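Moving on, here comes chain A:
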Amino acid sequence: MIIAEQKPIEEILEMLAPHKKILLAGCGACVTVCQAGGEKEVGVLASQIRVARQEAGNPIEIIETTLTRQCEPEFMDEAKDLMNDVEAVLSIACGIGVQLMAQTFYDKPAYPGLNTSFLGFPEEHGVFTERCAACGNCVLHLTGGICPIARCSKSLLNGPCGGSQDGKCEISKDVDCAWQLIYDRLKALGKLENLAEIIPPKKWITSRDGGPRKIVREDLRI
Partner candidate 1 sequence: MAGIACAGELTQAGITVTLLEKEPVIGGWAADYCCKATDQCNRCFVCVADKEREGVRLSDAVTLLTNHQVREVEKNGSGYRLRVENKVEGVEKEVRADAVVLATGFKPFDATQKGELGYGRYADVLTGLDLERMLRNQGSARKPSDGQVPNKIAFIQCVGSRDESIGHLYCSKACCAYALRMARVIRSQNPGSEIFFYYMDIQPAGRLFDETLKACEEDPNFHFIRAIPSKIYRYYQKPGLMMRSLEAESGTIEEKFFDLIVLSIGMEPNPENEGLWEKAGLKPGREGFVDPATCKDGIFVAGTVSGPKDIERSIMNAKQAALSVLRYLEGQS
Partner candidate 2 sequence: MKSGSNLEKVFEKGVFAVTAELGPPKGNDVKVVMEKAKHLKGMVDAVNVTDNQTAIVRMSSIATSKLILDMGLEPVMQMTCRDRNRIGIQSDIFGATALGIKNCLCLSGDHQRFGNEIDSKNVYDLDSIQLLSVLKGIRDEGKTLGGDEVEGDVKLFLGAAANPFGDPFEFRAIRLAKKVKAGADFIQTQCIYDMDRFREWMKMVRDLGLHERTHIMGGVMPLKSGGMARYMQKNVPGITIPDEIVKRMVAAPKGKGAAEGIKICIETIEQLKEIEGVDGVHIMALEWEHRVPEIVEEAGLLPRPS
């Protein structure tokens, strides 16, 4: 799922400095699951901003709402009438939500409350790690189900590099070396010979490097 975390509160306050009345919009989907932008966070963040502005002697009025999802145009209607009497919206959805807000309510600024970070999952409750870089051309079948693009700091396809030691990546002790994991996994599957083959250079065109992507499913279009 999409993993995001809240922006430092000072940055948010800086963004909202010119405004007196704003809408704070949460989202009920991914950012709720990773506890960054759900209804609970809306309440907590709203109180924090109000208290901070109160302390600074420049009170602000915040209308709180949580949309079912901020990545469906239809659900934007839930915020339509609230948007009428606010100056701007602070959306604590992922980057997609903020942009749909900006696109739907074209005349009012839409500020991001979160830093959308990566596609990943909670290793344990409260610890999120990256698993997929959305490169558009999956190689997991070659590496025993462990992605070198997302989990190797250098996205090597013929790793591990010289800096891999004790199963950890050269950049930091709490980053596992993806290729050590791949090696262990293929060894367990008895498919070590896969590693002897040279994986040719990757076709990066399907990834972000190929430009913003679009998937069209004619069969679905209504």
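Assume a contact is a pair of C-beta atoms (placed from the backbone, for glycine too) under 8 Å apart; a residue touches a chain by one contact, two chains touch by 3 or more; residues count from 1.
Inclusion criterion for the candidates: all candidates are chains of the complex that A comes from, given by their letters.
A quick note: this is a predicted structure, and the numbers were derived from the prediction, not measured.
*Asks:* Chain A is shown by itself; which of 1 or 2 touches it in the complex?
*Replies:* Touching partner of chain A: 2.
*Asks:* Which residues, counting only chain A, touch candidate 2 once they are in their complex?
*Replies:* 153-172, 177, 180, 183-184, 195-196, 198-202, 204
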